[in-house]
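Worksheet for the structure shown next.
What follows is part of the complex, with its chains left where they were.
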Amino acid sequence: MISIEGISFSWPDGTRAIDRITLAIAQGSSMGIVGANGAGKSTLVNHLNGYFLPQEGSISIGGTVVSKKNLDRIHRVVGLLFQNPDDQLFTARLYDDVAFGPENLGMDRAMMATLIEEWLRELNLWELRNKPPAHLSQGEKRFAAFASILVMQPEVIVMDEPTADLDPKNRRKLINLVNGLGITKITVSHDLDFVWDTCQRVCIMNRGRIVADGLTRDILGNRELLEANSLELPLRLQR
Amino acid sequence: MHMADALLSPVVGGAFWIISGALIGYSAKKITEENDNRKTPLMGVLGAFIFAAQMINFSIPGTGSSGHLGGGLLLTVLLGPYRAFITLASVLIIQCLFFADGGLLALGCNIFNLAFFPAFVAFPFIYRVLAGDAASPGKLAAGCMTASIAGILTGALSIVLETVLSGITELPFSTFMLFLLPIHLAIGIVEGLVTLSVLTFIVRTEPSLLVPTKTAVHRRFTFALFALLALLVGGILSWFTSSQPDGLEWSIAKISGSEEFIPSKKPLHEAFAGFQQKIAFLPDYGFKSAPQSHTSSPSSINFGTSLSGILGSLSVLAAAGTVGLLLGRKRTKPKRL
Amino acid sequence: MIQSRLPSIGYHLAEQGTATEASPFLGSDRSALLVTALFIFSLLSIQKFNLPGVLAFGAFPLFLMSAAKLPAGLILKRLLLISPFVLVIASGNLLLDRNSVMLIFGITLSGGMISGTVIVAKTIISLAGLLSITLCIPFYRICRALEAFHVPEVLVTQLMLLYRYSAVLQEEALSMQKARDLRSFGSRGKEFSCTASLIGSLLLRTVNRAERLYRTMTARGFQGQMSTRNVEEISLGEWKIIVLWALIFLVLRLIF
């Protein structure tokens, strides 16, 4: 259970990126966040893993308040997948990258090794484990970043634009993968078809506020609502 | 410019390894104490930035040539001396290991010449004094240009010192300086101009990056360092004196430009000279017709010995290659982890 | 220094399966690095007129190249970029030391010719030795070995990040330069000021990337250290290999 209560955030230059947002997300559910470029989506999700601390209001995740002193616990619970996988793979070897989180968490060695192997095999990365991330293809990089989050066994996973640059086959693979995860999922994406396929609930952001929130089919099926917020029907509904 | 392995004697190279190693250790300690984790990734990507920026060439106004950024001063302005030193050292290590820039023994010298001077001398003593917090374009320009040029010239001076101390070149000290300094003056001016324009760009777009670095070097540290350096240079000189009585005289002769020359000879080498005679592959006989008249010249070499030596070394090369091939072939498929 | 060059770090032959590893001959990564250091130290201690001695040390890179099946062409290509500085010094010797020391078939060799050749030969052989090793060992393992030598953790972390991001930023730099070239005609648009803003933009992107990187690292529990592995001491087996090679180098030094 994630509860966001009245949080706001302004950049040093005065831009108000988030404006009194309140939102509750049930455990194990899957939530989509959509909206125009610059609506504040990335800023909002960066609050969920404590990268930004709320300037007003408060956030709690599974009962833990997001605050400076709880950061360790929050990092353990929330995994964040960045838009650009190059930002997320920083060691010289794929395997080390996946092992980085569990190692810092102080996970049991044997368990860690099993878990890493399991996920790398699941994502077809096992053969590539000794390659430097620079030598991976874009799709492989994205899956590697995904693996590095999943081995930390987060209870919540937050994904920012997970489908950018993927070819349709890799995109489909990601959809299946995400749907197979039983944890709480929050997805920020311009790919409304992806949101349609993976989220039960969607909210729309506009200029830092949440302007609509409901079941995916209600929200993403409502043409007027979408168009008022720089969005469109998912393509498959368009014909 | 990178110092090269072949121009160094092990003693000089080793000494600079120790100095640079100590500087790395000290900087690492300072950084750890500061405990600002946010700067760790910044250092990493800024090091990578130096590599990337070096791929971008620009034409130097008025000349037909092109140049690229070295980055010593720029990094120090962004990171402060200690972090910049470690970052520059890491760039030089990668250049040494993968691009064969300089070489392993020369790495210590290169770190000293190309990282120490911009980070610990040019920045704290020149840039900070002249540019301050880069408030006005004039101050920024004065600081950038002077500090860049000074940093690079002192580095060049250090190259000269290292080479001459190693005793491998025949170039007299003065000729050497005349050769290196103008080139490095030009390099320094280009470096200063690029650094200045990049910083000006930053001032226009993201001035917050240029918040003056509070982490100045302790002056005491730098002075202590120079004292240490003086001791070391003295030490190397006296090492020459003790191991080869004419060493000091020789160095002085070099510096004064005299053509007179005394070859360096390793005591170890001398001690085993007899041993060598016994086990040499091709003991030297048969080529005694070599110009005997020159044997009095200190640098003379017996033709027979040399030819047999060269044949011998070639046979070692052939043997090594063959053994390698045999051993390599015997091994099964390449092991891939 | 004023020359363009397209560095491509991370081209590891062992990794790509085009070469075997050197480990059967040099032991672990760290003993391999130590042996290389010994090699270079012994090579450079050879005195300035001893050409045979220097040549004999070529045996080490040659051995590695043939045993580990390193493509000689690749190493040669890098060696051809011999630093102009070295060449100047070598030719300086050629010009300045004209004491004739030897006569072969009527050609007089001067001391400078020999000492100049020695300088060039030392450069080539020492670099070939170093490259043969670094091409065989993937970079992350070099970092691991450095940890074993008690290199400060700050520097090891720095090397890993630098190595990782040089590939990313080089690609970005290349693209930016490409974009600039497409909109410049002749020399117009390639001026100094334009290039400086290109580098400035790259710098801004670099700093922003560092910020994002810091986020992902802390999100995975980063507390200032990238390596938490405990390193083992150098083992007896490794020592044996090091001593063996040290003896070989010593013998080479003694014979020639």
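Chains: A, B and C, in written order; residue numbering restarts at 1 for each.
As a working rule, contacts are C-beta pairs under 8 Å (C-beta built on N, C-alpha and C of every residue); 3 or more make two chains touch, one makes a residue touch a chain.
Keep in mind it's a predicted model, so treat the numbers as computed, not measured.
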item	value
Assembly formula (labels as shown, counts from the whole structure file)	A x2, B x1, C x1
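One rule holds for everything that comes next: only the chains that are shown with their structure count from here on.
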item	value
Busiest interface, counted in C-beta pairs	B-C
From chain B, the most remote chain by mean C-alpha position	A
Innermost chain, where centres are averages of C-alpha coordinates	C
Separation of mean Cα positions, chain C and chain A [Å, integer]	41
Centre-of-Cα separation between chain B and chain A, whole angstrom	47
Distance between the centres, which are taken as Cα means, of chain C and chain B, whole angstrom	14
Junction residues of chain C, two or more chains touched	10, 15, 160-161, 163-165, 168, 209, 213, 217-218, 222-223, 226
Shared-contact residues (touching 2 or more other chains) in chain B	41, 44, 336
Contact set on chain C toward chain A in their complex	10, 15, 138-140, 143, 160-161, 163-165, 167-168, 209, 212-213, 215-223, 226, 228
Residue ranges of chain A touching chain C (in the complex, touch as defined)	46, 49, 51, 71-72, 75-76, 78-80, 82, 84, 86-93, 96, 100-101, 103-105, 130-135, 148, 152
